[in-house]
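Missing here: one protein chain of the complex. Every other protein chain is in place.
Let's turn to chain A:
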Amino acid sequence: ATLFSLPIPRGLKEDTTLYSSRFVPEYLEQKKVQKLLLVGLEGSGSSTIFKQAKFLYGTEFSPEEILNLKLMIQSNVYKYLSTLLEWRECFEDEALEEEKELGMSNHKGDGEPKAVQSTSSLYSLNQRLMHFANWLLEIVALGNLDAFFPAATREYAPIVEEVWKDPAIQATYKRKNELHFLPDVASYFLDRVVEISSNEYEPTETDILYAEGVNQWNGLSTLEFSLDDRGPLSDSYADKAGNPAIQTKYQLIRMNSKGLTGGFKCLGMLEDIRAIIFCISLADYDQTWVQSSGEPCNKMIASRDLFEDVIRHPSFEDTPCVLLLNKYDAFEEKISRVPLTVCEWFADFSPVRPHHTSQTSLASHAYYYVAVKFKDLYSSVADGRKLFVFQTKALERRTVDDAFRYIREVLRWDDVKNSDAGYCSADESSYSVDMTTSPS
């Protein structure tokens, strides 16, 4: 599918006056690093975007960072397995309950009592694996997973593999669309659990991208980088390309959303943020999320609420915001079988149904609708300021590179707007036209 993104701000291309006036602020800011805050709910893909940026613009991962990622991957395997084991338990109870009801109805029909009630189902584990499963779930329940893993990873790898391959777990996994809290990448790592658990294991680039998070401890991660010019836009800035000294430097600051619970107190420490990059997974509209209060809710709505909390923070009163609508590929696949309206915030989505509606066009309509919902929300919270939206598939490096170049253009346009107030209305008109075009 073609990238569905906002047009490049028009003024930058066509008006040479803007170009010359923009030069001065950029020159004066030559030594200043522009800080970009990257944030999103768990599973939104913000850590993948950070790691892609590191591959694109940064240096190699250091040995310490690689070790950190390895330990994180090893720990995550046990989290995935414990999630599967919990769901297996639910499904087994469910299946046994159904069987019990079936047995009772048979009893009435036959007039003969059944001598033996079945105590196993498709979801039952053998006794030895059950012992391990109960032990693991107890550790998780006590919050002690960190005390055992990744330290004991190698020791338990064979039994983990055995559990993962057991028909009961495979049957549970087949229902993965019903499984909350099991990330897409679980099978990618579980399939290779013995390899991953060995001391000699070195994460590949793909492993690093697929791993959830940047480090084990949800700490804030930073990356300093600059962007080389390329593509059609570079023509306008031919002079700049020859002057690396005046290339803008950026610092990407990625904050895990777990650090944002409570009163968002730590956000107050992030001053001088040049732009917020908020990452949302488009595929979350049918997922359930447990909030910190313990109450379950739709995950897209949880993302929306976090988004609203971030943009309302006093530190970001005048900070431009770019929304990355991520996992478009998963969204495209899902939209044909799960209607967007399962999320109550999107209840009024009703796409026009022309003849021969293709999956692609349905996804495009839905994407556009979601983008406008967020733009309207942002506009109402931020006194009419514009939200910039970009579509990404974080596992495809090109889309991440495109996103950062888009962000750079947004910031340049913001600089121009701030330095030449007279041009604001002209530039904004191209967006106000866009805003009035509403799907369905």
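Assume contacts are C-beta pairs under 8 Å (C-beta built on N, C-alpha and C of every residue); 3 or more make two chains touch, one makes a residue touch a chain; residues count from 1.
Going forward, contacts and distances are computed from a predicted model.
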Protein name, per the UniProt record, of whichever chain is missing from view ("Guanine nucleotide-binding protein subunit beta", "Centromere protein X", "Eukaryotic translation initiation factor 3 subunit I" or "proteasome endopeptidase complex"): "Guanine nucleotide-binding protein subunit beta"
From A:Cys90, A:Met104, A:Leu122 or A:Val194, residue that would touch the chain that is not displayed: A:Cys90
Among A:Pro63, A:Gly143 or A:Gly384, the residue in touch with the chain that has been omitted: A:Gly143
Listed residues A:Ala53, A:Ile208 or A:Leu270, member touching the removed chain: A:Leu270
Per the touch definition above, residue among A:Leu38, A:Ile208, A:Met255 or A:Val400 touching the missing chain: A:Met255
For chain A, the residues touching the chain missing from this view: 90, 94, 141-143, 146, 216-220, 222, 255, 258-259, 261-263, 265-266, 269-271, 288, 292-297
